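Every protein chain but one is kept in place in this view of the complex.
For chain A:
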Amino acid sequence: MSTDLIEIHFSLNGERKTIEVKPYHTLAQVLRDQLDLTGTKLCCEEGECGACTVILNEKAVTSCIVLAPEINGCELKTIEGLVQDGELDPVQEAFIEKGAVQCGYCIPGMIMSAKALLQENNDPCEADIREALAGNLCRCAGYYRIIDAVTSAGKQIREANAAKS
């Protein structure tokens, strides 16, 4: 196993980044340990729980099973990149409003999965939401309020879009 550092270039929350990574490090490790972006959480470390979900080239991925060199040339969005000009993202807003948060540990991953869904389809039905969040485990909240929050965020986004056009 080569341990030589590899230089990678990518966009992180809209900013260009060049860093050196170990070839066997996961994206989650690099985010948390190298870049101090601990909003991305770790739990199962085998792509099953969704706590470490980030958006890579518009798709929700579990960063614990993405190797860091794979993100070279990619566009990466993490939970830290959702707040724009001091304003919460509609998904974050809706999670608070609908009481979808309890212990909060699964929430960043849950929000990133929801965000990826709404970027692709801002009018999802309940089945769409369930499918998009099927890989995000929550042990506290029972999921109903999370479905409500994503539904409500979609509505917010559609209304904002309509107001703009």
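Following the convention adopted for this analysis, a residue touches a chain if its C-beta (ideal position, glycine included) is under 8 Å from a C-beta of that chain, and two chains touch if they have at least 3 such contacts; residues count from 1.
Rule of thumb we're sticking to: contacts and distances are computed from a predicted model.
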Protein name, per the UniProt record, of whichever chain is missing from view ("CO or xanthine dehydrogenase, Mo-binding subunit", "Heme exporter protein C", "Simple sugar transport system permease protein" or "Energy-conserving hydrogenase"): "CO or xanthine dehydrogenase, Mo-binding subunit"
Candidate in contact with the missing chain, chosen from A:Ile8, A:Val21 or A:Ile111: A:Ile111
Residues belonging to chain A that touch the chain removed from view: 32-33, 38-46, 48-49, 51, 78-80, 82-83, 88, 92, 95-97, 99, 101-108, 111, 129-130, 133-147
